[in-house]
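Left out: one protein chain. Kept in place: all the others.
The block that comes next holds subunit A.
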């Protein structure tokens, strides 16, 4: 957290942390994926890690945010926002001002909208590349980070991305360390009042608890253990689809547009 004085400029990392929600009891807590993001940041060599949260400050959210401080931080930057505000402009402005090399976030929030769109909107606003579903950051050299992206069934894809960039963390990233009570209690909030922009659409929404959707049972008709294993380990059969290589950007865009029309995403 406090970088040692080295000849290399320290890698400045900002982790966006949110107030999480326990799935069973609904109590606030440190959000699991955000905590994984913090753990990822802490595992980077020579990184100067800053925690950033935009939102309301009250008793329960403070307790949850202290959960991140308990992972060994002395302070957390807090952009105070009223309930229901759109935190995007405030975050974008704060990131623009501090210009970190790497921004780490969870895939989606555990409370509120939880659309998972925030990192994308931030990337769009800042004009930075975004990599989703990270399992690890392998190295950072000369402003280029080598990342390991998590794919289904334990597969990994190695990517290189030029910094600054925004990355989101997958559940495959290492589990977060324990949050200790002492540092959590001592840690300080560095509060700044960011620009507030009301989210008018959100104000008009009606929020109700989600109903758990029934899951389709996967019926495996297998005679032997080997068949059952194969069925469990098999890749999802996509059926259709095509791999385009060596095509011009226009052709690629055309193909994507066609697919979106086929799938009724675009009409």
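Observations, loosely collected:
Keep this in mind: a contact is a pair of C-beta atoms (placed from the backbone, for glycine too) under 8 Å apart; a residue touches a chain by one contact, two chains touch by 3 or more; residues count from 1.
The rule we apply is simple: contacts and distances are computed from a predicted model.
For the chain that does not appear here, its UniProt entry gives the protein name "(Fe-S)-binding protein", which is one of "Chemotaxis protein CheC", "Carbohydrate ABC transporter membrane protein 2, CUT1 family", "Cytochrome bo(3) ubiquinol oxidase subunit 3" or "(Fe-S)-binding protein". The omitted chain makes contact with just one of the residues A:14, A:33 or A:179: A:179.
Counting over the whole complex, subunit A has residues 22, 24-25, 27, 29, 70-72, 177-183, 185-186 touching the chain that is not drawn.
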